[in-house]
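Handing you this structure, nothing more for now.
The complex is shown incomplete by one protein chain, all other protein chains being positioned as in the whole.
The first chain written gets the first letter, and so on, giving A, B and C; residue counts start at 1 in each chain.
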Amino acid sequence: MSKNLSMRDALRSALHEEMLRDDRVFIMGEEVGRWNGTHKVTRGFFDEFGPERVRDTPISEMAIGGVAVGAAMAGLRPVAEMMTINFALLAFDAIINHAAKIHYMFNGQFTVPLVIRAATGWGNQATATHSHTPEPIWAHFPGLIVGCPSNAYDAKGMLKAAIRDDNPVLFTEVIALYPKPSQIPDDEYIIPIGKSDVKRQGDDVTLVAYGRGVEWALEAANILAKEDIQAEVIDVRWLRPLDMSAVLESFKKTNRCVIVEESLPMYSFGSEIAAQLQEAAFDYMDAPIKRVTAMDVPLPFAREIELMALPNASKVVKAVKEVL
Amino acid sequence: MSKNLSMRDALRSALHEEMLRDDRVFIMGEEVGRWNGTHKVTRGFFDEFGPERVRDTPISEMAIGGVAVGAAMAGLRPVAEMMTINFALLAFDAIINHAAKIHYMFNGQFTVPLVIRAATGWGNQATATHSHTPEPIWAHFPGLIVGCPSNAYDAKGMLKAAIRDDNPVLFTEVIALYPKPSQIPDDEYIIPIGKSDVKRQGDDVTLVAYGRGVEWALEAANILAKEDIQAEVIDVRWLRPLDMSAVLESFKKTNRCVIVEESLPMYSFGSEIAAQLQEAAFDYMDAPIKRVTAMDVPLPFAREIELMALPNASKVVKAVKEVL
Amino acid sequence: MATKTESLTKETLLDWYRELVLVRKFEDQCHHQYFEEKDPARKITGVYLHLASGSEATHVGAVKALGKDDHVITAYRDHGIAIARGTDPKRVMAEMFGKRTGTSGGKGGSMHLADRSVNFWGGYAIVGGHIPLGVGIALKEKYTKTKNAVLCFIGDGALNNGYFHEAANMAQIWRLPIVFLVENNFVGMGTRIEESSGQTQPTKRAIGYGMKEGPSIDGQNILEVYNTVKAELDWARENGPVLMEAKTYRFEGHGVSDKLYDSRDDLKAELSVWEKRDPINVLRAHLESSFKNLDKDLAKIDAETTQAVQEALDFAIASPAPDYNDLISHVYVGM
Partner (left out) sequence: MATKTESLTKETLLDWYRELVLVRKFEDQCHHQYFEEKDPARKITGVYLHLASGSEATHVGAVKALGKDDHVITAYRDHGIAIARGTDPKRVMAEMFGKRTGTSGGKGGSMHLADRSVNFWGGYAIVGGHIPLGVGIALKEKYTKTKNAVLCFIGDGALNNGYFHEAANMAQIWRLPIVFLVENNFVGMGTRIEESSGQTQPTKRAIGYGMKEGPSIDGQNILEVYNTVKAELDWARENGPVLMEAKTYRFEGHGVSDKLYDSRDDLKAELSVWEKRDPINVLRAHLESSFKNLDKDLAKIDAETTQAVQEALDFAIASPAPDYNDLISHVYVGM
């Protein structure tokens, strides 16, 4: 049996199940409780679980990060919400220098079973300060797990895996995907950390993406299919640990690759994928690997020009044609 | 006429000249004044310029970043010292969401002529929290300039360029290079922002690096020369804006490339260089592009194992032999 | 209120009244163009829009207390501050629509208004982020030995952010000329001050920095706001920072995606109490008790402000959108 749920509700159901399953799991963050969550992922939780397990915090990102780390070390399993990944920049030190280092630095004495949830993505006129999609930046650092689902089904299984994992996880959720539905089985399922997924099969070109990039890649694949070009679409799902196996396998078949990401171009997702691919599969490269990314500018408010800066399916199609 | 100066003293002389030239230039940061600077780059400045122009701050990285941004917008030219880049993680928002965005976001009404100096690098048992070399992470973001000199001569000219530029600059200085000397001309010179430099010529392989990576690359080149392998060494100097012209030109000649960096491997410097190269010079690639980086772990205290994690010349030599 | 009050002319008070009404109508128009308007070409779009209806006396009164060479900086609830500081409402409205004629060329949006020409240093959308910027501007004034001061608005919610703490302390050790004006509307998004702040009397936070604990005033009364802020600015010019508070309210909820008043009965009840202290009515009552025969003046203000907002709207809608060249310009100076 299954239900059609938006990604918002799929995430909500993952959180809800984990809250019921394990009372060490609790939620903290700005507006998660009485306000029902900025993105309504925690709707109803405050009433159901009460203020001890659904904790509204002040506007204190450093402390949200750091207090959650301490609580996790001490044996709880916090799910800390950063509202948006933009505000997590204020918790950079708490997450990178504390959450991600403590297990190693103290030689395994402590674990940090923490999930930091944060909405990510842009294209909604949120402007330069509120339009970051910096997952690759966070994934630069060992000790942290970084995941970003591309659809409601994955979102539920990935979030459950994140909550059950004993490592700190940065879990970002693309705002534009919140309303989009998948069929969600009633039975519990988990999508393991560090496993990529083939979202569409094809022999002509490999499209590698995560998060919203997967949507653009799939759209592009549909357009290309009309011209009899079959694209294989790989959703890496987790930027760290990064599973390149499906990408490599696909590339060895297609010999061509376009990487699609919502992030900025430099020192980013596409950079790493392209670098790894050319190194691991040099003999299979029939064309340069291309990247479709946001434009390399701070993001502006005005809708017309913001949209110019955003990746989309036709940009992907164009890039694919360049490598064929 | 010239003098032999350590990088520390070359930087000091750049700062000193700019302080004398332009009284809008001032220094702020932890221990920059009465303590003469953690790394002694500002030795004697407090006595010479006084507490208005050499401002000791509290341990408040967010405010050091943010106050410097405000002062820069208002017409001063702050040189804010972050002591080490590790602590700049606490100023991530101030630098990325404010310094780097304000000129764009307000459509050019304000400029932010700010230099953030920060010591970088590791290999001194400074441990996981104090061993970051995250220049590539910062350079992900448009609006910011990111530079990191590889020697005393460049350091002086680059820092002067940074101070005179009207954009925010993150200027990192490798601690291990502070004592190393160059001949520094008595006459003023400037090394322009966004210009890479060929540090050694060679026809067999291109080594691309910045900061301390250049030292390892040059060492490796000397070792290789004994076996009649001539490496060309390119110091990109500025990670943003990134000047790929010399790299491309060299690669078109050598058809082989190894990238050397002190940073972590993933989503990093080498990723971007490799990705750009394979795209722009696909037809010239005779071998996969290799990367020599730090190991993908938090850095440990114990000397023996820390050194294992550090790049070095022999790792570079080994990588070069793999691509020949 | 201990502060000696300036004697204010009828003209001045009517002028302020005009501004309060103008800002209110401006906010109402934004509300209309965002929610009611159907024609896409006439619609305000985007995920963020924070109206300040209810707080006009705090915004206008404090800004009027500034000298020409003084400075003001604030968060994202910034429309009224721009208008009060003298930025043409046309350009403010154009920014709401993301037009090239907007104060930020359409690139900043409603949260990032700014007007360098009147020393309005901007609205900022990262909570707390603008506070050290204000301190930096004050540092410049002290460094160059002027007597200009900075007015820095701070939300009650923003007080709990590390930016406030670090910047306030730095302002104090350097004795910088800045007035931190806590715009206390008792809530940040949906979190009440008692839920977010161990210390619910904002001015008491000054003690933690050895800073002057400034007055706590009625932010609905523009006379009180003006007189107090003016006095504190003058104090700050000579002595260093002050932390003061204006008690006010936001009538429209946090932002456009806000369903607050649907979901929290306590806040709904609170709102209805505050609506009785509408800053426009407070000033109107003062005017009517001080002067006779205002009807014609007030009617004129009513007509003029309606027209000004209409003109602003027309201007905004008629203005061109930015283009590709705008998208890629101003990433760097001189590149």
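Points to keep in mind about this one:
Simple rule for what comes next: a residue touches a chain if its C-beta (ideal position, glycine included) is under 8 Å from a C-beta of that chain, and two chains touch if they have at least 3 such contacts.
Since we're looking at a predicted model, the values are computed, not measured.
Counting contacts over the entire complex, the absent chain touches A, B, C. Within the full complex, the residue among A:Leu5, A:Met19, A:Val54 or A:Val69 touching the omitted chain is A:Val69.
Within the set A:Gly123, A:Gly143 or A:Gly270, the residue that contacts the chain not displayed is A:Gly143. Within the whole complex, the absent chain has one touching residue among C:Gln29, C:Ser55, C:Asn169 or C:Ser319, and that is C:Asn169.
Listed by residue number, the positions of chain C touching the unshown chain are 160-166, 168-169, 172-173, 195-200, 204-205, 207-211. In the full complex, the hidden chain is touched by chain B at residues 30-31, 34-36, 38, 56-62, 86-87, 90, 124-130, 295-298, 300-305, 308-309. Remark: the residues of chain A touching the chain excluded from display are 26, 52, 55, 57-58, 60-63, 65-76, 78, 93-94, 97-98, 102-111, 142-143, 145, 165-167, 194, 241.
Everything below uses one rule, namely that only the chains that are shown with their structure count from here on.
Look at where the CA atoms of chain B average out and do the same for chain C: the two points lie 41 Å apart. Each chain gets a centre from the mean of its Cα atoms; for chain A and chain B, those two points are 30 Å apart.
Taken residue by residue, chain C touches two or more other chains at 104, 106-108, 112, 124, 126, 129, 162, 326, 331, whereas all remaining positions touch fewer.
Among the residues of chain A, those in touch with two or more other chains are 62, 86, 90, 127-129, 296-298, 300.
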